[in-house]
Structures are given as structure tokens and as C-alpha cells.
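All protein chains but one are shown at their positions in the complex.
When the chains are written out, they are named A and B in that same order, and each has its own residue count from 1.
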Amino acid sequence: MSAVVDTHGHDGHGHDAHGGGYHGAGGIMRWVTTTNHKDIGTLYLWFSFIMFMTGGAMAMAIRLELFSPGIQFFNPDLFNQFTTMHGLIMLFGAIMPAFVGFANWQIPIMIGAPDMAFARLNNWSFWLLPFAATLLVMSFFTPGGAPGVGWTLYAPLTVQMGMGMDLTIFAVHLLGMSSILGSINIITTILNMRAPGMTMMRLPLFVWTWLITAYLLVAAMPVLAGAVTMTLTDRHFGTSFFNAAGGGDPVLYQHIFWFFGHPEVYIIALPAFGVVSQVLPAFSRKPLFGYASMVYATSAIAILSFIVWAHHMYTVGMPVQGQLFFMYATTLIAIPTGVKVFNWVATMWKGSLTFETPMLFAIGFLFLFTLGGFTGLMLSLVPIDIQLHDTYYVVAHFHYVMVAGALFAAFAGVYFWFPKWTGKMYDETLGQWHFWLTMIFFNMIFFVQHFLGLAGMPRRIPDYPLIFETWNKISSIGAFGFGLTQLLFLYIILKAIRSGEKAPQKPWEGADSLEWTHLPTPVPYHSFETPPVLK
Amino acid sequence: MEHGASTTTRQAHYHVPQPMPWPIMGSFSLFCMALGSVILFNGASAGWTGIALGFMVLLYMMFRWFGDVIRESEGGKYGRWEDLSFRWGMSWFIFSEVMFFAGFFGALFWARVMSVPDLASLEHNTYLWPNFTSHWPSAGPGFEEKFSPMGAWGLPALNTVLLLSSGVTITLAHWGLIANQRGKLLFWQGMTILLGVLFLICQAVEYAHAYSDLNLKLTTGAYGTTFFMLTGFHGFHVTCGAIMLTVIWFRCLSGHFKPEHHFAFEGVAWYWHFVDVVWLGLFIFVYWL
Partner (left out) sequence: MKSSKPARSIATWSLAILGIAYSGLALALALEWNLQPAGSKLAADIHWLHEAVMVLCTAIFVGVFGFMFWACYAHRKSKGHKAAQFHENTTVEILWTVIPAVILVGIAWPTTRVLVEQKDTSNPDITIKVTGYQWKWGYDYVKGEGEGISFISTLSTPRDQIEGKAPKGEHYLVEVDNELVVPMGKKIRILTTAADVIHSWWMPAFGAKQDAVPGFIRDLWFRPEKTGTFRSQCVELCGKEHGFMPIVVKVVSQEEYGKWVGAQMKMIAASADDPNKFFALDELKKRGEQVYAKNCVVCHQATGKGTPPAFPPLDGSKMVLGPKDAQIVAVLNGVMKNGAPTAMAAFGKQLNDVEMAAVITFTRNNWGNKVGGADGLVQPGEVKVLRDKK
């Protein structure tokens, strides 16, 4: 749902009179010093792709080791390190920066703003990331290696780790700082930089989901910073936050971590919801169904997400009242999420549908994310979770919501906006291959992991009893296929940048937000120096 | 707040600043400090080099970055529209700080309400920690030395008075600024800084007292841990606040700010009030109850 817009503003508001191009330093210094939201968005997206490859390479290592029972390639220590870094890098390095990249590119041009509210701070938010990533990856090369404790960094195992743990802690500090600064910027931009007439209830849904995500980030990231700081002082300065002998409690760490960690999973999911809410109406040629209820549902998810954290801790030994509270609260999230799913389906209903790559990924998202949501609901029921906690069922659940959810949505977004960003079209046939191969291999990796979990295979193990062999083999083959398919994605992007066809201003018939209706393709370097006029 | 700055109050152009190298310099400095700390914590004093280098780069970067911002501000680049952005930005930043402290308060409440009583329960007495009884302050069942808790009504009460009055003095300074009375502004702003510094001195004395007389240390179980981490982080924030106040004082001295345009001053004042409120929480839950 975007604003109704007066259409005689098309040919670029005379930006071209300003030259439209870039006037700062040249070469690499352009990227280092830039204050332009599009440059910074591009940086975020490339960074995220590099981290996706890095985290993916570790996933390949994990699947390689799990191809057969026995220790083949990596010793158990290294395996744990891969698992830990795979999780951290995928979440903090790949998915989150990808969506911040979208936010940077899209929010100003969707709300008719000249740039982000704090353009310099924006540069800093990005340039903290490569340094944080360096610290993370560096930890592999320190004595003792990277921490092998899982991305959740549970105490007191963290206290036993070597200096790689400290590098990881500081990396998390920097990543958190980046997220907090970035989010403050996004919130301020959305609240203060809208073009006249762009009221809150006319914001494209992508912008809404980001507003709420940014709020989650500002509230949750400092708590994570606190948790890892406590870990640091327990490690080096003899504090007793997580040490029973001193009156502390290892479970305290988990409460603090998951107070951050559960909102974190919606930080991953909400921007994905936003992208899908732009793509589905565009290819259904029909306005988003239930715009207002989408906004309310998203807010409800955000609020609920702060009172359900202990569903990750059903087995730590909470009193039954606590378990019941967290169980009821968690199941409630199914209601607003359901509203969103129903609204999306209703958007497609009686539309005029076409199935270009962005639409395919959006439908793939809808189908598989919902499946992952249902396994989440199963896990939220305490007696069932007591059987399934820390098994591959959980691994299957969260890859359904994060890979088929967030990652698919990110692919949808890239294909959707790529023409706008670069002025070039990608190769539609290859794009469709990318989708179908991704879809098949994804299910091959993760659907069978439900069976593994049910049958009792614990997560985070480098070796397993023989009964689990067949499913693991299938899963691993799927993983290699999935990995290779992502090389195809890289090829599609590079090919399109180099030799893609020229894209029209509005390549998608049904797209109707500001960036399509008001800006030429590709978007000029400075877009809305004077605000667009909206009716 | 439907429209941010409404159409009538905002100018046509928003100030989008020029490219500059300070942010990446800031990242680099943090990277050096992080690396230095890791090396230091793992037993090599060479880590200090990294920390010192990082800190110097950080200072330089702040001088230059803030210098640019101040120049732009005094050069009239910021109108009401930008001003509103700053207000939103500062508010959300303070909110993030509140959440940071919330984590540590959470740890305090957890130890007091959950873990210590739990460790003293019948089952725990039978199988793990014989004779441990629940009380607060407690350093946990494995802690054998004797220590005394920090009382509330000596220095800490004085500190409460100091900080609360500094909240008043900064408001007086603000009134001075609005009324364009520079003398009043400088005097009360100076008083605020003085009170802040006094607070820090008292806290240092209190820490020394804790270590030498009470045998209360960072390593004194859950009590020592929460006591020093909470008051320590607060003290760190007071230090930052005092430095910010000082910078603003010098800016006031050199004639910056106008009665109707002085967000830098207000932002620091907000921060100072936030630090104040956190202290109240500390005084009640760490010292008093």
C-alpha cells in the first residue's frame, strides 16, 4: 500500500540539473567516506553476501563432517567452532546486514526523503561491521581457536574458552553498536524525514516493518552487550554472575541472552515480512489486503516477542507456573503471525498473478516460512519441546524460518529492486532456475532434519549413532547442492551488472510505491533533495 | 507526531553532510582497543600499546568529528528539521542505555530473588551446599572470607544529594541560557560539573573503603559482583557525562548556542538526568533495600 501520488513528477524533479552524480572523493575513498544512503546500502549488501559465503562455507564443513558417522575431517573442537561461527556469522554478518542494506536503499526513496537522517552516522554503522567480522574470523587463528560454545555463548562453557572467546565478545560489542546506531538512524528517518503527505498509515509496509524492527534492535542489542560483558568479567576479573559458588547462576545468562535472543529472531523475520508485503501485491496487481491489520499484527508480534524468551529454556528447570506463562505467551504469537499469512494469501486471491523470480521467492517464503512457524508452535508446547529441545528438530525449525523465511525474502527483494538500483535487468530464466534449485535443495537439507530430531539426534554433535546415517547423507547432499546453487546467484548478479538489459522506470506492472512512480531507473545519486508532492 | 516536522515548520532542504573519514577512523580505533584488551586480558602487557593507540585515534577522531558538527551548527546549517532529528536520535540513544542498565539490574534481581534463595533450599543443602542460608548481601555458598556490605547512609546518601542537586543546577543553567544570561549559564553549568566531579571523588573514596576496610571486592561473590559492576558502569557514565558537560561549558564560554537553538546543551542535560535516575535506582536497590 503506498501513497497515491501525483504522476506528473516523473522525470526526476530536475535532479539531473544537479548533475545527479557523485561529487566526493574518488576510487576506494568514495566508499570509505560516503554519506550517501545508496552507497552505504550497496556496501551493506555486498558485505552481507561475502559473510553469507563465509558462513555458508562453514555450513558446508559441518555437512561434510556429518555426511558419515565417525570423525572424518575435523576434530570435535573445530566442528564446534564451525557451528558457533556459522550461526553468528549468518545472523549478524549475513541476514541482519542484508536487511539493513535494503533499509538504506529503500527507506529514503520510499518515503520521499533526501537521505537518512544521520548520514555520517550511517557510514559509521556500516564501517563497524568489517572490523567486527575481522575480529570474529580472526579468532580461528588464535591459540585455542574460535570459541566452540554455540552461537548462544552459554556460560559457563564460555569461561573455559581461550582468547578466541574474548575476540568474539568484542566483535559482538561492535556488531551491537552498529545495529543500535543504524536503528536509531532508521527510526529517526522514518519519523522525521517523510515527504509532506506521507502519513504513517500510508507508509509502504516495508518501512513499517523496519520501524518496528529498529525498535526491537534498540531495545534488545544493549541487553546482549550486557550479557557478553558479564561473560567477559566472569572470565577475567573473578566476578560471579554465572557462578553458583558465588551466588550467581548459569541460567541467569540464558535469561539475559534470550531476552535479547527471541526479539532477535523477529529482527530477522520482520524486515523479511516487509519485503514480501511489497512483492506479493506487485505481482498480484492488487493492493495489499488488510494494510492496517498488517501494521497492528507486526506491532503485536514485536510486543509479544519480549515476553516469550524462556521458551528456549523449558529444560533448565523452571517452576511449572513459569513454563505455563511462557508457553501461553508464545502460542499467542501464532495469532498475529497467522493474520499476516492470511492477509498475504488474501492479497493473491483474485489477483492477476505472474510468476517472475521475485514472486517465486515470495511464494516460496510464504509456504515454507509458515511450515517453519508451525514447527515453532509445536516447540512452544512444553511437553513436546522437552522431547525435541536441542535436537535437529529445532535446527530444522529455525532454518525453515530463517533460510526459507529471511533468506528467501532477501532474494526476492534483490530480484525485485535490482533493476531500480542498477538500471539493468537480471536474466529471468536463470533467476527461475535459481529459485527452483534453491527450493528443492533447501527442502532436501532441512525437511529430513525433522525426522532426525524426532528420532533423537542431538544438535551440535560432530558424530552420531548409526541409525541417523541415511537422513544425514540426504541432508548433506542437499546442502552441497544448495551451496553450488548460490554460486549461480552470484553469476546472475554479476552478469546482470555487466551486460543486463536496460530496465524501464517501472519494470513491474503492479508496483506502486514512490521509488517506482517518482524516480527514474536507475535511481539518481541524489533522489529527493526537494520532497516529492503527494496527494 | 504524525508528520515529524510538519510542512509549515520545516525548510525545503535537509542538511546532508559531506563525506568524511572520521567514522572509519572511529571503527579502527575501537578495533585497536578491542584487540589490545584481548591481548592484555590474556596475559601480555603488550596489549596496552593497542589500547593506547586506539584511544589516541579515538580522541583525534572525536575532536575532528565534533569539530565539524559544531562548525556546521554554528554556521547555521541546522534548522528546526535537523534539530528534531537530533532530538529523536538522542532519545533513542538514551533508551538503549536504559536497556543496557536493565540487563545489569536484572542480574542483581536474579541473584537476590532467585539464585541465592534457591542455593539455600533444602535439596541444595542436602546434596551440594551444606549449611548455606539465604540472605542478602550474600557472596554465595562457595565464598569463605568475611566481608561487610556497604551501608547506604554514609557516602552513598551524600552522593545521592550531590547528583540530585546537580540535576537542579543544570536546569538553572538551562534557564540562564534561555534567558540569554551568559553569567548565570556559566556559573550553574560550572556548579553542575563540580557536583559531578565531587560525586566521582566520593565514589573513589567509597571504593577504597570497600577494598581496604570492608573486604568487599569485585570478586566477593554475587554481592561484590553486582555492587561493583552496577556502580562502576554508572560511574563510567557519570565520567562521560562530566566530560560532555565540560565541553559544553567551554562552548558556552566561547559564545556558542542561542536561546532558541542549543540542542547540544539539551542533549547533554538529558543524558545527565538519565544518569541521575539510574543512580536513584542504584541507591534504592544496591545500597538501601
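Criterion: a residue touches a chain if its C-beta (ideal position, glycine included) is under 8 Å from a C-beta of that chain, and two chains touch if they have at least 3 such contacts.
Keep in mind the model is a prediction, meaning the values are calculated, not measured.
K.L.:
Could you tell which one of A:Ala133, A:Met198, A:Ala244 or A:Val275 touches the chain left off the display?
P.N.:
That would be A:Ala244, which touches the missing chain.
K.L.:
Check the options A:Arg235, A:His262, A:His311 or A:His399 and report the residue that touches the missing chain.
P.N.:
A:Arg235
K.L.:
For the full complex, which residue in A:Met201, A:Ile303, A:Ile386 or A:Leu494 touches the chain that was left out?
P.N.:
Among A:Met201, A:Ile303, A:Ile386 or A:Leu494, only A:Ile386 touches the chain that is not shown.
K.L.:
Where does chain A touch the missing chain, residue by residue?
P.N.:
These residues touch the chain not displayed: 1, 69-72, 76-77, 80, 143-145, 148-150, 154, 156-157, 159-160, 162, 234-238, 243-245, 249-251, 284-293, 315-317, 320, 323-324, 327-328, 331-332, 334-335, 338-339, 341-342, 345-356, 360, 363, 366-367, 370-371, 374, 377-378, 381-384, 386-387, 389-391, 428-429, 432-433, 436-437, 439-440, 443-444, 448, 451, 454-456, 458-468, 470-471, 474, 510.
K.L.:
On chain B, where is the contact patch with the chain that was removed from view?
P.N.:
Listed in rising order, the touching residues are 118-119, 123-124, 127-129, 219.
Keep in mind that, in the parts below, only the chains that are shown with their structure count from here on.
K.L.:
From the mean C-alpha coordinate of chain A to that of chain B, what's the distance rounded to whole Å?
P.N.:
Result: the chain centres lie 31 Å from each other.
K.L.:
Help me check something: in the complex, which residues belonging to chain A touch chain B?
P.N.:
Interface residues on chain A, with respect to chain B: 24-25, 29-30, 32-36, 113-115, 117-121, 123-124, 127-128, 130-131, 134-135, 162-163, 166-167, 170-171, 173-174, 177, 180, 183-185, 187-188, 191-194, 196, 199-200, 218-223, 225-227, 230, 232-233, 235-241, 243-249, 251-252, 255-256, 259, 529-531.
K.L.:
Would you pull the chain B residues touching chain A in the complex into a rising list?
P.N.:
Contact set of chain B toward chain A: 1-7, 12-14, 16-24, 26-28, 30-31, 34-35, 37-39, 41-42, 65, 81, 84-85, 88-89, 92-93, 95-97, 99-100, 102-104, 106-107, 110-111, 114-116, 118-119, 138-143, 218-219, 221-225, 228-229.
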